[in-house]
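Removed: one protein chain of the complex. Kept in place: all other protein chains.
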Amino acid sequence: MNYSHFPAIAVMGLFLGAFLVEIFGSKSKIVRNIIVFVFTTCAAALMLYLVKPVMLDGEIISYWMGNWEPVDGYAIGIGYEIDQLSMFFAILVVLTIWLSAVYSFRYMERDRHLGHYYTLFLMLSGAVLGLVCTGDVFNLFVMVEIMTFAAVALTAFRNKKGSNLEAAFKYLIVGSVGSGFTLTGITLLYMQCHTLNMAQLSSMLSGNLTPVTVLALALMFTGFGVKSFIVPFHAPAADAYMSAPTSVSMVFSGMVNKAGVYGMIRLVYIIFRAMDIEAIQILLVLLGVITMFIGVTMALAQHDLKRLLAFHSISQIGYVITAIGLCTALGVTGGLFHALNHTLFKGLLFLCAGAVLYAAGTTDLDRLGGLSKKMPKTCICFLIGAFSISGLPPFNGFASKWMIYQATYEKAVTTGNLFYAFATVTAVVVSVMTLASFIKVTQAVFFGQCPAQLQQTREVPFSMRLPMWIMALLCVASGVLYGDLYRFILAPASNAALNVTGYIDAMLGSGTAASAGIADIEVAKVSFSYWNPTAWLILFAIILIAVCWVVVFGEKTRGAVLQSESSQDVDGKYATFFSGEKSMHSHVGGSDLFWGFKKNFSGYFRVMQGIHSGNVNDYALMAVAAAAIFIVFMFVVLL
Amino acid sequence: MIPFLKVALTNLFSKPSTVKYPYVPVEAKPRYRGRIAYDGDKCVNCGMCVKVCSPGAINRIYKDTEDGQDITYEFDHTSCTFCGMCQDFCDEGAITLTTDYHMVATDPEDLIVRGVCHKVNPKGNISCNTDLCVYCTLCAKKCPSGAITVDRAAKTWTVNIGKCTKCGACIKTCPKKAVYFAEPKPQVVVCGDDCVYCTLCAKKCPEEAITVDRAAKTWSFDASKCVQCGKCVAACPKKTLSFADGE
Amino acid sequence: MINVLATIKIIVKTLIFPGAFFAMAAGLLLAGIDRKVLARMQKRIGPPVMQPTYDFFKLMGKETIVPHAANRRVYMAAPVVGFVSLAVMMLFIPIGGWCAFTGDADLIVILYLLTIPAVALIVGGSASGSPFAGIGISREMVTMMSYELPLIIVFLAVAKKVGGDQLFFGFRAITNWQIANGPMIAQLAMIPAALAMLLIIPAEVGTQPFDVAEAETEICEGPLIEYSGAPLGLFKLNTAVKMLVMTSLFTALFLGGITSGIHTGITLWGIAIVDHILRALIHVAISAVITVVSMTTIHAATARLKIEHLFKFYWTAVTGLALISLILVWIGF
Amino acid sequence: MFKKIIAASTAKSPWIYHINTGSCNGCDIELVAVLTPRYDAERFGFKLAGTPRHADIVVVSGPITSQSKDRLIRTLEQVPEPKVVVSIGSCPKSGNVFKGSYSVEAPLDKYCKVDVSIAGCTPKPEAIIEGLYKAAQILKEKREAMNK
Partner (left out) sequence: MILNYITSVILIVLGLYTVCTKRNLIKIVLGLGITDYGINLLIVSIGYNNGGTAPIYSSDLFNLNASAAAFVDPVPQALTLTSIVIGACVDAMALALVIMLNRRYKTTDANEIRRLKG
């Protein structure tokens, strides 16, 4: 079974699906859903089939479009190359697409023009899958462009609300500025090396960094920074996540910013191999730390659920960038693992937000409350998501954050540079603030008292809950079984990122890497002797049983556990204690929590309000200024 | 914070100032107004304490006995405000608020202090020895029920037997000791002159102390049998019968 | 065939010795000592040392009212999860140099296990649906945010001090290091860190000056307002066990080598029972001393702080102390 | 055995919740004075609780003004079972000097069964301790009654 065709088929399949939906889908719902489901499932099947050969056997698939083999060492055609790193991201992409498609069948049923929606959706997924699989820089750029278009169109999908259009416009402008930088970078690379194939580029560029290539690196660094929404470019992202329909914002936070991160890794690790230079590592870690901190503090001050989740996505991407910036084996593994976990729990949280929007009609934290009794299953899913994002032990956030702390502090200790210790401290504090903002959301949305107009909200239909349960299960599973997750998926991916010879040899025939003088770095095996949670969970279970036995055993001797099922005698024994008053509706909403914290940081928050001014020009100015800073930085450092 | 730390540490090593109450009996201060003690014998049932008790914690239950009344005074501590007014206004000193503060009860009954004041109705009525009396009107003011009227100008002293509760307040206040309980002369029924000898009084008298002979128009009275029930006086259509002092 | 003795040992370790039972008993004892010494500092006799135990059993006997607005499952599950994580934490912390389960990076596990009881209290409070609880959990969260920063800096300082140029987060390494060159507190560089840790303990446990989250006067017991009966008993037990955990964490980090020197050599079924008992007793005694020093004296001497003063105090004063020791260690003291 | 421990400890750690239904605050400060170093009710485990949900002994003071009547009833209902109601001072039992006023709905017995009443217009702290101690014993009996 010659599986080297599979990536190309998967990508083209998705694009084909997009056009078919446009043609046949606009009339009947069933046809449309079937087409979407079939194409997403077969793309998923194709890519998952590849997991075994690529990940386990360590084989790197290379596929030349139109069979244009490289002629005596020079790559001419567009090459598709799937190594472990792109396979890792491909799994992420495929998983998110499938779940979002299943979720959107019922979630989007109230909107019109669903034909267009699914076209754009399939275009987006095809583009990101193409982006992940391609081995050619310009193809990477084109896929990024298609992704940005589809994303902008989807953000503006519900164009009744003016704010959606505004968000789409800002995203388009800043996105295009970023893409412009990337394209300039690529042309400069081509000017220097007369090739567009990444493997060849990396073999030619290793070592001899001329001013042109340094400028190209800086520009492409900005371009991919824009795409992965790190700090200077994160403002339009927050608007875009908020205004897109939730099944799309889940795809955004699960896939689109991961595509930016993938581009960043490819650029810095593979093409330019610039990561060995200390300054670039510090730059990346600094960007990551700032993104983390700004993302979380802004999230704490939000009044809208989806905007809060958007800022959290930005802050979690900060974690991933910090981890990747460390350039140590544990660092990259931690970063990739956190990217996977982020897709899972952030997807889950967005789906729950969508469920709340679907059932209660609004995501404004001040007008929601007490939904846990009306929507118990969504509440449980949300709690799992919230606990895993804030890194509580049995869930997956804990495992990846733990790796990141250990990696950053190990880096600090080995290099003796106090900056990385500062990064660890910020990471821990940001994780606590994430927990704080999710406590705020759970209190504002699920617990507390239910306002009058939300009394008859009902649970969301099953087809929306199914992806939620799948994601929740994956969250817990990857949290507990991360030992073998590391062995099968993470280790190969981080090895592929760190040493490049395999990548180059696969594309241009063996031996080219050796000739170009790139030695194969022996990646240190990650010391995994720390506590694996499965044993820890057994302890948790034993004590849990013991305590429950004591509580249950005491049942006879204790007073009965009473809760009035009937709702009419609410005002008696079971009413909330209002110091004697009749228990009226007084819900502690999201906005009046953490008063102490906000008062101390009021100066900081005023500055933040200034930065997120909502004006397109400011965002574009920030992007260009950041580009200028990066260019100057790269020149100073690398030459 | 430092000074408080110093105080805290010095306290740690010094003896606690707690009075171990249940094990060490604690006496209230001498003038503490605690549980009410009522001495039935001293009480003359003048009713001043009831009148002066603001929360109305004192009430009286009358029970007639053969020679007077048994009045049980109930001091309800659950509604008493322990102001001590009753103690001040009780001239007899029958009510004293002791220093017993252990007024804790599960059922309200044992928070009520009861005392019985046996009030023997004095045989006679109040009367005044006019030669001692200087008509200072003190007794009139003192009388709780206002039974005595004294006219200083006309130097007259009269008592309204109906209102008098025989409390003896006037006797006590009279500076000259002019007021006294007149010795009750055995009451004798006297028949007036417009008697028509209808023998009604004879029939009414439970003790047959009166014998009437219509024919001989004679009316006779036997003092030894008479119990001064007053039925004959009430029954006489002509209202000629009345009590009078015997010898 | 699973080694039967090993599983029994695990079950005994989990449930009896350093696990649930020991934690409960020692925790309640510490809470009793804390209340007694506090009373004595206020020149009054104070409750018997067994008072928290009586409170706990009385609460187990009370009727549990689940309010109408509460989410029943989360409401009942929160205290149990809190207690379970505290008991598990006790397994990691070395008692007298010996810890039941140890891995390489225990400090980070402890850091995260410390958040679970606080989160359990918060989620429990918010599940009870009362507005007072809403305010209570926001204060509890801000308290948690305030003491988390100095805590991680203290841990990093200790790890750097022990590790030198490698990285040792595990307690075995820390204890061995302390046995080798004296308790950590004796090191000059680590004294500010020890002081910072002493200040963190009352905030983590939530005693007087830092108990604004459960202020009886303002927001009637904060998150615990709607709890009654067994769940409330478990929450009070959680606070008591938290005292034990934090103080034994302090002994493990800063007074490591002291208790591990005791060897009586009397073994029973291959386990040096007598050693363990002796070490456990001394460990609890030291914990009691630290409780008195860190929690009771401050409780007796200060009044309750407002929430933003608490936050500012922790993020400036205590973090400064911790940073001093981190930098000193970094320079190589 | 478990039952015995619970019954014993119910008597040893009674928590007090104080309801002031319009009292002149004489009894309120006296009740709190009981917790000061001189009288120290904490020796017997008494502790002021913030909410009725934590309460065992409910101490009511004041002549139950009409404003506070339904609040009193609602709060008394919210106290979990083995509970004891103690009236402190004479106001709750009879309305004291305010008896007969338009806004006083005095005897507490109308609303609930008063287990222990401590008389005295501001009873002495020792009397309060004695009353609370008796209330704790009643609590124990109620607890044992619940076991049957």
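Letters A, B, C and D mark the chains as written, and numbering starts fresh at 1 in each.
Simple rule for what comes next: contacts are C-beta pairs under 8 Å (C-beta built on N, C-alpha and C of every residue); 3 or more make two chains touch, one makes a residue touch a chain.
Remember, predicted model here, so these are calculated numbers, not experimental data.
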> Among the chains included here, which ones are touched by the excluded chain in the whole complex?
Replying inline: A
> Which of these, A:Ala301, A:Leu392, A:Val430 or A:Ala546, touches the one chain of the complex that we don't see?
Replying inline: A:Ala301
> So which of A:Val38, A:Leu473 or A:Leu621 would be touching the chain we can't see?
Replying inline: A:Leu621
> Thinking of the whole complex, not just what is shown, which of A:Ile23, A:Val38 or A:Met191 touches the missing chain?
Replying inline: A:Met191
> Touching the left-out chain: which of A:Phe24, A:Phe149 or A:Phe578?
Replying inline: A:Phe149
> Who touches the missing chain here, A:Ser4, A:Thr41 or A:Ser176?
Replying inline: A:Ser176
>> Which parts of chain A face the unshown chain closely enough to count as touching?
In response: 138, 142, 145, 149, 152-153, 156, 159, 162-163, 165-169, 172-173, 176-177, 179-180, 183-184, 186-187, 190-191, 194, 196, 238-239, 242-243, 301, 608-609, 612-617, 620-621, 624
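By definition in this document, only the chains that are shown with their structure count from here on.
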> Which one of the chains is farthest from chain B, going by Cα centres?
Replying inline: A
> Which chain, with its centre taken as the mean C-alpha position, is closest to the global C-alpha centre?
Replying inline: C
> Taking each chain's centre as its mean C-alpha position, how far apart are chain A and chain C in Å?
Replying inline: 35
> chain C: which residues touch two or more other chains?
Replying inline: 39, 42-46, 60-65, 220, 225-226, 229
> What parts of chain A, by residue number, touch at least two of the other chains?
Replying inline: 554, 557-559, 573, 575, 577, 579
>> With touch defined as at the start, can you tell me which chain C residues reach chain D in the complex?
In response: 35, 39, 42-48, 51, 53-58, 60-65, 216-217, 220-221, 224-229, 232
> In their shared complex, at which residues does chain C touch chain B?
Replying inline: 37, 39-46, 297, 300-302
>> Residue numbers of chain A touching chain D in their complex, please.
In response: 553-554, 557-559, 571-573, 575, 577, 579-582
